[in-house]
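Only one protein chain is missing; all other protein chains are in place.
Every chain is named by a letter (A and B) in the order it is written, and numbering of its residues begins at 1.
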Amino acid sequence: METAHKRPNYILIWIYLAVLTAAELGLAFELPITANVKLALLLFLAVWKALLVGLYFMHLKFEKWNLRMLAIIPIPLALILLFAGMSESIW
Amino acid sequence: MTTVAATAHATHAHHDDRSFIQKYIFSTDHKVIGIQFLFLTLFFLAIGGLLAMQIRWQLAYPGKPMPGGTLLPETMAPGGVLLPEYYLQLVTMHGTFMVFFAIMLLLVGVYANFLIPLKIGAHDMAFPRINMASFWSAFASGAVMLASLFVQDGSSRAGWTMYAPLSARHDYSGADFGQEMWSISIILFGLSSILGSLNYITTVINNRCAGMTWFRMPLSVWALFITAILGLLAVPVLAGAAIMLLFEQILGTHFFDPAAGGQPILWQHLFWFFGHPEVYILILPAMGIVSELVANGSRKPIFGYHSMVFAIAGIAFLGWIVWGHHMFVSGMNPTLGSSFMVSTLLIAVPSAIKVFNWMGTMWRGNLRFHVPMLHGIAFIAMFTIGGLSGIFMAATPVDMFIHDTYFIVAHLHYVLFGGSLFAIFGGIVFWFPKMFGRMMNEGWGKVHFWLTFIFYNGCFFPMHIIGMAGHMRRLYDPTVYDFLKPWQPMNEFISINAFLLYGSQIIFFVNFWWSLFKGKKASENPWEDNGLEWSCPSPAPHGNWETLPTVYRGPYEFSAPGASKDYLPQNLKLPTDRDPVLTPAAGH
Partner (left out) sequence: MAGAMSPPFPAERGIEVYNKKLGMWIFLASEVMFFAALIGSYVILRFGATGEWAKPGIVLSIQITAFNTFLLICSSVSMVKAYAAIQDGFPDKMKFWLLMTILGGAAFVGIQIYEYIHLIEHGFVPSGFTEGSHLAELVENGTLPAATMGLYGSTFYTMTGFHGFHVTCGVVSMLYLYLFKALPGKYTPQDFGGIEVVGLYWHFVDLVWIILFTIVYLV
């Protein structure tokens, strides 16, 4: 059951998402920054957008902690697989 | 949606006017689905065993025509002599059928489906129609896999682990469409498994009856619940990998193709990331079942119930970070390899805790050596042997020598047969009355147990020895190697035991089928057990109970001081018991 909360302003979130997407597009084109910085910024923006969708549209911000745990548990597992696979290329 | 639960409840309480097809073919009743899985999996167990018999013939008598071999097509066994191509299909499909369609479906498809709602006091699973979909997709998956043996050029033959690019290219493996069928079958199987998992998890979380708190749940339910979580998160990775393999096979992608920048080791990481949680899926429910059988047979509470729960959770948790121990000789990153060695050695600890706790349960118990108890005790002993051999493999420097030898084959069969399969047999005998309303024959059950136990050890124990001597896995003809020639009599000994082992299963088969129709009619609680499933009639009716039970205590109150009998069912209200706090649960 969701805890009683004020409903988020979905249109406002939509505007945030649109702005972040535009920022990503801006970054994608030639800018005087190194590839690694660009990658980090793009990933940061993508994660921020994903969090907005997860927390507000999927209402995770207002759910109980145990449902949030359920949603979060796969992420460390996915990261473990990812880092193990990537480690093969660095030796 | 609000009223569905209410109307379903009402329907169960009154008449059952479903058609034959709705009752037995496309049923949404968890018990019927569990029994459908039982028949499906026993069939695949028999097929897997038949494939193993052919493997053992070839190893004992390489190059000699196999009895019945002339029934096979010329492309597989000309004149009854098995060809290497066919032999590799045998080892591949034996592994595939046994791991996926026999053991996994027996433990999860049968027991999770049949037991969970009964043991937590629910009318059915949270999503009965998804449950039905799960069975039929498993059926379709099995059909595709079986059919792959009969297509042109036969089935896949890259080992049940399907290492790419061997499994990806027809020109490497020699198989044709059979390869793609393996991938397609596994994708279907993944769908079935994920649908099942989400049902079991939701049901256990939300559909427990009043008084059935988390720490009053039987260990079999805990084990099945945690197994479902493992399956939920590991099987999708297999599905993804199988899809990538299928695309490699039919679309010409290059994931695992080194010439185009792909990585063969990527397949291994993906497969074993699934594969290791998979082996815990194959053992944890068996451990849960053993807890039920041993507590019942010892007439004592499980020793250390809470630590048993935490041990299951610990095994499941650590199981995510040990997969690299299957890859020690792959050329993987050595630092990563070392971390896997440490975590693998650690995972022995919770398993050992469980073994000690079972022993503590039996200690000074009022032991009843009924057939399920015999199987439970055999599990404890055989699983321990399998676990001990596992320690050798966990140590990377040792594994360098024993990887891909028969030492590994011995280990895996000790845990999967000596462990899982004994638990399965015990479970089938134990819950047969609840499934079918009759008892299996006790005397023949004991004969079957002892013959199986003796021939199983005769078959698999020597494999440790020949493995240490260097006998490789998936080997077509050991006699081409001089160093293996002296061990050939041992191979013959193993094979003879294997043939007798398979033959002994006929006793189980006949006992099972005969008892279905002519077995002694069973009472509600023939084993004098405490679980909720024993508080409804045998066989359990559609809907399980008219009124759901209320639980007042834990599941292992055997030989409780002051009780009139040596067991105390969970739902029996004593004058000293309080009613649990009844909350209007949001689950339903």
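Everything that follows uses one rule, which is that a contact is a pair of C-beta atoms (placed from the backbone, for glycine too) under 8 Å apart; a residue touches a chain by one contact, two chains touch by 3 or more.
From a predicted model like this one, the values you see are computed outputs, not experimental measurements.
Participant: Decide which residue listed in B:Q22, B:T161 or B:T202 touches the omitted chain of the complex.
Facilitator: Among B:Q22, B:T161 or B:T202, only B:T202 touches the chain that is not shown.
Participant: Taking the full complex into account, find the residue in B:V237, B:V279, B:L374 or B:L421 that is in contact with the omitted chain.
Facilitator: In the complete complex, the chain left out is touched by residue B:V237.
Participant: Would you indicate which residue among B:T253, B:S330 or B:S343 is in contact with the undisplayed chain?
Facilitator: Of all options in B:T253, B:S330 or B:S343, contact with the hidden chain holds for B:T253.
Participant: In the whole complex, not just what's shown, which of B:A126, B:A286, B:M362 or B:A423 touches the removed chain?
Facilitator: Going through B:A126, B:A286, B:M362 or B:A423 one by one, B:A126 is the residue touching the chain not shown.
Participant: List every residue of subunit B that touches the chain not included in the displayed model.
Facilitator: Residues in contact with the chain left out: 1-2, 5-6, 9, 126-127, 130, 194, 197-199, 201-202, 205-213, 232-237, 239-241, 243-244, 247, 251-255, 257, 260-263, 266, 269-270, 547-548, 550, 580, 582-588.
Participant: Can you list, in ascending order, the subunit A residues touching the missing chain?
Facilitator: Residues of subunit A in touch with the missing chain: 1-2, 7, 10-11, 13-14, 17-18, 21, 24-25, 27-28, 38-39, 42-43, 45-46, 49-50, 53-54, 57-58, 63-64, 66-67, 70-71, 73-75, 77-78, 81-82, 85-86, 88-89.
Here is the rule we go by: only the chains that are shown with their structure count from here on.
Participant: Can you give the whole-Å distance between the Cα centres of subunit A and subunit B?
Facilitator: That gives a centre separation of 38 Å.
Participant: Can you tell me which positions in subunit B touch subunit A when the two form their complex?
Facilitator: 233, 237, 263, 265-266, 269-270, 273, 320-321, 324, 332-336, 586
Participant: Looking at the complex, which residues from subunit A come into contact with subunit B?
Facilitator: 1, 73-74, 77, 80-81, 84-85, 87-88, 90-91
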